[in-house]
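Got a structure for you, questions after.
Only one protein chain is missing from this complex, and each of the others stays in its spot.
Moving on to chain A:
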Amino acid sequence: MYDTIIIGAGMSGLAAGIRLAHFDQRVCILEKHYTIGGLNSFYRMGGRDYDVGLHAMTNFARKGDKKGPLAKLIRQLRFGWEDFKLAEQNGSSIRFPGVELDFNNDIAMLESEIKSRFPDQIDGFRSLCGSLLDYSDMDGDSPDFMRSAREVMAEHLSDPLLIEMLLCPLMWYGNARENDMDFGQFCIMFRACYLEGFGRPYKGVRVILKNLVRKFRGLGGELKLRSGVANIHVEEGKAVGVVLDDGTELQAKRILSSAGTVETMRMCDDITEPDVAKAGKLSFIESISVLDCKPKELGFDRTIVFYNDSPNFHWERPDDSLCDARTGVICSPNNYIYDAEEGELPDGVVRITTLANHDLWSDLPEEKYRAAKVTQYDEAVASAVRFMPDFRSRVVDTDVFTPKTIRRFTWHDNGAVYGAPDKQLDGTTHLPNVFLCGTDQGFVGIVGAIVSGISMANRHCLQV
């Protein structure tokens, strides 16, 4: 009998596991896949290391900083700064037709950019910054949390273009809702991206995952891979344990699931029809290009470019096409300020993320699917090079993954990257001893998911 069973060995599940194992619980993490990481794993192909997701870790902080989510998670998981060792970004840009805003990890940069491009908006921008909710107001109790971010922004800013430009990175890095954003989520992402900023460990996401797993195992936690949970077995209104895909039964006092709300409900054997309409539907394709040179040799030094090819930013699933490349994110992991002793990354890499439709990708027969990966890669790159130097003649290797890939590796409905639009901020479910953490609880991104795992473990599994 376990004290807690955790479903999923992604960022949130591993972080929760560390907290519980540290405080001597008998805890087991069950992961359906053969490896850890979930939405942010890593792989090796053609002799090269790839990250699934990592463009940037948001919520950058420097060694010794005591405030903010990154400092908090390092403390709560008893890590040291060196374990995460983040290199700072060079600087990123928001690029719309004819106008560009640069930003880095010091908000003064974005402020001065707004001052010069949108001089009559700078006071509004400052008052918007002043109205942001604090992290301590993020448990959803604040009456402003569920307001429309567009509505709040319009109270401070009168130029619609600036509103679209500011929303673009924040939606890309953490908004599960189409077209608008909850103000609370806006505040979380505004702090994470603009006030704290971007960093990346030299070796990418594997460093973080390996540290999490090593710590968890070192504390006596059990991790079972290839152990998908088929069923959460419910008796008399309480979960008593789980049944794995291979029929193995495991018992636990409580269950913490990072599989998603709808996905978890589907496992509960007291629920016959989960409300699938509540699942998120925003998914991506990622087009990765390996170059024969460093991006900066082509005149590209930006860490991330968030682009959009018209004054209106459309944050929605493409309904009639595989992808929508009108907007996208360009990332070069080379463009971070790595330590001298680390040096440069071995290969020049450009990663481009564009919006995609899970169902259309999944319906393609195998041959068409493979062909579509090629054509959609070409479209994403063609769209992106309008906003950066054309690197197409320098590509030596490519990889593409689609919503179908994301779904296959995470089991999230619709390959949804940021989960359901309506979050379950308190992490509770219809059962008194089954709780949610990760994407569908509320915090997204790498740092967000880790913080979610920690806080749900604290709240529901430790204070008992």
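By our rule, a residue touches a chain if its C-beta (ideal position, glycine included) is under 8 Å from a C-beta of that chain, and two chains touch if they have at least 3 such contacts; residues count from 1.
Here is the rule we use: contacts and distances are computed from a predicted model.
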| item | value |
| --- | --- |
| Protein name as given in UniProt for the chain not displayed, "NADH-quinone oxidoreductase subunit NuoB", "Acyl carrier protein", "ABC transporter permease subunit" or "RNA polymerase ECF-type sigma factor" | "Acyl carrier protein" |
| Absent-chain contact - pick from A:G47, A:G64 or A:G343 | A:G64 |
| Residues in chain A touching the chain absent from view | 22-24, 63-64, 66-67, 71-72, 75-76, 78, 80-81, 136, 454-455, 458, 462-463 |
